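With one protein chain removed, the remaining protein chains of the complex are shown where they sit.
Moving on to chain A:
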Amino acid sequence: MLTLLEQLDKGSLWQSPGGIHPPELKQLSNQQAISRLPLAKQFVVPIPQVGEQARLLVDVGQTVLKGQVLTEGNGFIYLPVHAPTSGTVTAIKPVASNHASGLPVLSCIIDADGNDTWCDLIVSEPSALTNDEIISKIKLAGIAGMGGAAFPTHIKLNTASEIDLVIINGVECEPYITSDDRLMREHSDEILKGVEIIHRLLNPQRIIIAIEDNKPEAAEAMQQAINHSKLPANSARVTVIPTKYPSGGEKQLIQIITGKEVPSGCLPSQLGIVVQNVGTAFAIQDAIYYGKPLVERVVTLTGKNIHRPGNYWLPIGTPVSTALKLVDFSPSSDQKLIIGGPMMGYAINNAYVPILKGTNCILAPSNDEISPDSDEKACIRCGECAIACPALLLPQQLFWHAKAEEYDKAASFNLQDCIECGCCSYVCPSDIPLVEYYRIAKSALRVEAEEKVLAEQAKQRFEARLQRLEDEKLAREAKAKEAAEKRQANMKSSDKDAVAAAMARIAAKKAAQSNDVNQQTDIQNNQAVSDSVNKKSAVSAAIARAKAKKAAQATPPPSSAENNTLQQDNSIGNVAEVSMSQQDRIAAAVARAKAKKAAQHNQVITSDVVVNDSASVSTLEIDSTVNDKKAKVAAAIAKAKAKKLQQVGIANDTDGNELADVSSITKTAVASSIGSEKLVTESKTDIGSLDKKARVALAIAKAKAKKSPQGHDRTAADESSSSLPINLNTQISNGTSTSSDNEIIADAEPENVEQDKKARIAAAVAKAKAKKLQQTESSNVKSALSDISTRASQTENVDTAALDKKAKVAAAVAKAKAKKLAQQAEKKD
């Protein structure tokens, strides 16, 4: 028993099953040497990888040199694209692709300058390079398999497997095509140099150059080239194989040369075999010795409708139409234009498509060279297809299932092992386009598989979501329970006079504001505080406030439970202290005001938290609606009192900014309390009444705004109107924190309603403020504005994303109003 190597050396051949012997018709194009055609004026260089694995290095209008790299990337199968000639990039747009589908693909249009100037080429001696450097050079030269499939060559040459055998494929079994034949005849030495490099990279025990016996000249030339190559003696040989289609197929060739079959779904490298096309070997040589990237290739232009058939060096990217014009192509009626050979080539509809790295032939046959269109007839199960199939499939069973769209059954007949060589269609006496059926079935299976993956992902997503919702629900329940417990604790220990508490609150507010106003720096401090406060501070502050209120309203002084709640927030620790000594209302108010400020700045950052927490707050509120009703009444009374106080305050206080704050807050309170009172009697979820309330507030604000422009500096008015929108944003977020109060007063409303309401109230507040601002002296206005804008700019950064639609609407309304104000001011001036 001979070893495989001995058999290889003897040139033993194995039988590949199936196959056909179509008319070769190679004489048409293999009689003349490879020649050059005049350079095309325009080139189309497809850059399909751009946007996925690569980025473009050139722009429209830029001049490029021949061989200049156009893309940059680093994906696994990424290959750089090079300019095929020197010229100008005139467009980067999708152009019909050189593909059976003809679908547009992003391409660089290069107008040639006619000079064909090379960029700087790095010429190197391969012995001076390491293997890695060679591989990287091959990759950078953009070399892809030139037999048709255009698989990146550097991947094949950088395999992890131990390679015993390299087969250089010069079989060229398709009829008509002679590009490899001519290349081997004319450039055998160059090909061998490429083979030497492949030998060096893979270090195989044997290299077999396989050539069909219909190319004796090529075989002779290659044998001579081997004889004076630098390859180790007896490591390479030319093996002539019998002519049969599709012997040039990778799997078939391996079977013929070694008798081995590539396992289904595996690569030949697993058998220790690598197959490279002769054209690829030539390109490797060009890249390593001359530094030339793969920018041109030999293309067979043939068919009886081409009057100068032959092989030509054509730059990659040359439009097929241009190439055809240069070889005197005269189309007949119903002309077919086939890229590749007649067996596996695809017909293109539009000739303005570029020649690609894998384009070995353009066939323009006359109508008598190809099969006429004929209708598919009934399959008579003659089985000729099965005899012709080189993959040993049962094409007729595949057809049967593919036609019935039973793709899973077709798959069970190993549809995926079909190499689409076309032998079955060729022999079919019923003119059934079998391969077409298989392509459809294969793509259907592919789609099915993809859908399955997507469905699986969707299922996982859905399950994850269910899990999350469940977790959230549990968390909410836990929170609500905790809150309820706290609440019960509160109930036991509180019974203070609600009115007094409310009054205290108002007073505290005022005090806080005056505090605030007296020093601009106070705001800065607050801002500083706000920066340092953690996310929850605002929310918890709001909760704390709400609690305090409730405690005050319904029951005696704050309990330890309440303190605990307040103490949770470090930033307003002083609030806790102050509220413990309920008597010191002013101090408490200061704290609250501070908390509010803090909330203003942080609210939006923590919108998520707000939602959760306010949800818990509302749950809490629902628990104790009866109390709330009372509380609301109390709050209303308190507010009425506060108003009075406020009026006094207005009289006394000279600082407009402060005044604005105080009055606006009071107004909000009033507005909400009015609404709340209504709510007590009406349905709690009555959105209409809320709207009404908000409208009332707006109306009031409007009325005031009308009055306001009087006696005002126009600049101030302008300024305020311009800063108002931003200001408003601040106020809206502010409003949300204020809403904690409102919420309690107005009782637990569904959250969206609440926010709606809040937004409107906030808008009203903003308007009121603007008004007040205008009323005060311009200097004050300015300082206030700067203050507001500082706040605004801070808040704005954070809250734009979080602002909900309603808030924006409110802002827009406010803006419009402010504009009106300004206009009125102008008029009056």
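To be clear about the criterion, contacts are C-beta pairs under 8 Å (C-beta built on N, C-alpha and C of every residue); 3 or more make two chains touch, one makes a residue touch a chain; residues count from 1.
Definition applied: contacts and distances are computed from a predicted model.
Per the UniProt record, the absent chain's protein name among "PepSY domain-containing protein", "Iron(III) transport system substrate-binding protein", "ABC transporter permease" or "Ion-translocating oxidoreductase complex subunit D" is "Ion-translocating oxidoreductase complex subunit D".
Only one of the listed residues, A:Q49, A:T153 or A:Q396, touches the absent chain: A:Q396.
From the options A:L79, A:A351, A:A441 or A:A512, the residue with contact to the chain not on display is A:A351.
Against the chain not displayed here, chain A makes contact via residues 17, 22-23, 100, 175, 251, 255, 261-266, 331, 334-338, 340, 342-351, 363, 365, 369-371, 373-375, 377-383, 386-387, 390-394, 396-397, 413-414, 417, 420, 422, 425-431, 433, 435-436, 439.
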